[in-house]
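Moving on, here comes subunit A:
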Amino acid sequence: QNIQKTNEINIYSQRHYAVDELQYENFTKMTGIQVNVTKANADELLQRMKIEGSSSPADLFITVDVGKLWQAGDMGLLQKIKDETITAGINSEFLDPNNYWIPLTYRSRIVVYSKERVDVNDLSTYEDLANEKWKNRLLIRSSSNSYNQALMSSLIANIGSDVAEDWSTKIVSNLAREPKGNDRDQVKAIASGQGDIAVVNSYYIGLLLSSEKEEELKAGNSVGVFFPNQAENQRGAHINVSGIALTKNAPNKDNAIKLISFLTSESAQQTYVDNTYEYSVNSNIEPNEIVKNWGDFKKDKLDLNMLGVKRNEAIRIFDKTGWK
Partner candidate 1 sequence: MFLKINNLEKFYKKDRPLIKSLDFNVNKGEIVSFIGESGSGKTTFLRCLAGLDEINDGSIELNGKILNDSKTFVESHERKIGFVFQDYPLFPHLNVIDNITFNLNSKLNGKLDNVLGLTGLKDLTRSFPHELSGGEQQRVSIARAIIRDPDLLLLDEPFSNLDSNIKLQIKNEIYSIIKNAGITTILVTHDVKESFAIADKILIFKAGVLQQYDEPFNIYCKPSNCYCAKVLGELNLLVINGKKYYLRPENINIVNSSEYKGIVEKSSFVGKEFQISANFFDEKWTLFSNNSFKEGCELSVSFKDEDLIKFDSNCENYFTQPIDRK
Partner candidate 2 sequence: MEVKLFKIKKPNYGLLTVVFLSTLIIFPIISLIFGSIGVDISNFLYLSEYLLLDYTISTIYLLSLTLVFSFLFGVIPAWLISTSRFKGRRIYDLLLYLPLAIPTYIMAFSYGDILSFSGPFQSFVREFIPSLTKVVNQDYLQIEILAVLLSFSLYPYLYAACRISFSLIGNNYINLSKNLGLNEINTFLRVGIPLSRPAIFSSIFLISMEVLNEYGAVSYFGVNTYTSGIFRAWGSMADMDTASLLAIVLFLVVCLFFSLEKWLTSKFKYSFKSNTDLSTYYKNSNKKLIYTHISCITIILAAFIIPILYMTNNIFIDFKNIDFFDVYVLSKNTVFVSLASSILIVLVVLLIQYLKRISKSKILNFTGETISLTYALPGAVIGISLILLFSPINDYFGFLLIGSVPVLIYAYFIRYMAVGVSPIVSSFKKHPKKLDDSGKSLGLKPFQFFRKIFFPLNKNAIIIAFCICFVDIMKDLPLTLILRPFNFDTLATQTYEYAIEEMITKSSIYSITIVTFGVILLSILSVNQSKK
């Protein structure tokens, strides 16, 4: 039985892209270790791990929102990973200061604008979106979306909760329509003229621009990509990472570490960027062609754990200011 154990890893994952399976296959091919995955929502997985406690079969926990990784650590479900060979290849700005998790990819929450109706020079920072000039022109999805929650958390951490609350109020009053739809729909809404600018995740633009549907391509092409807060002395665009963490009672710890180092290896990182429109956490890996066209950008240096720490406060601000 022991032998069997050493030959597998159990993953609870929130990520469910085809590329993940590809990575696991490659890993199994390389090491002969069987990878078992259960994919579900992060909250349910967290709850499950918590209830299962020491008898949990999970070795690794993967999310697309660093906030949940922080939460897992906070709940005492994780153990630290201190492995130089892994962290060496990773751009240190994405690393967890507490070593509870390892980043795999990252993406930015950016502003897109109608190429027809918006002068790109009018765009500057997230804070600026609260400006009167965007009244009835701004599009963004609902506050129950974790990307927005992460964005708000970053704002609280960076500019303080009072200012953030004020910002939120103004954002709400600038909205062209009630928050709804997904990120792509915000872009389509710009295309159809319901609003002029929108806040979306970077890789959705990539998805649109690579779409097989002509009309989607058109929609994607009608907007321009803008990374906010890029100016000198500004903090940079908000980013969020998709990361992996080792559970507290991981039954197959050694295999798990192997997988982590595999996923952070340059070849695996290359696989990520080849198949998705995310950015690699390894500075040596260039992003996908479409993404590269948007150019390099300055990233917010905030401790990513803050996206989890400030989560609750962010939600209360949303609620208070009526951001649906």
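A word on the picks: all candidates are chains of the complex that A comes from, given by their letters.
The rule is simple: a contact is a pair of C-beta atoms (placed from the backbone, for glycine too) under 8 Å apart; a residue touches a chain by one contact, two chains touch by 3 or more; residues count from 1.
Worth saying up front: this structure is predicted, and the values here are computed from it rather than measured.
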Given the candidates 1 or 2, tell me which one touches subunit A in this complex.
2
Can you check the complex and tell me which residues of subunit A touch candidate 2?
10, 16-17, 36-48, 51-55, 57, 71, 141-142, 144-146, 149, 177-185, 188-189, 191-194, 204, 207, 211-213, 215-216, 218-219, 311-312, 315-316, 319-320, 324
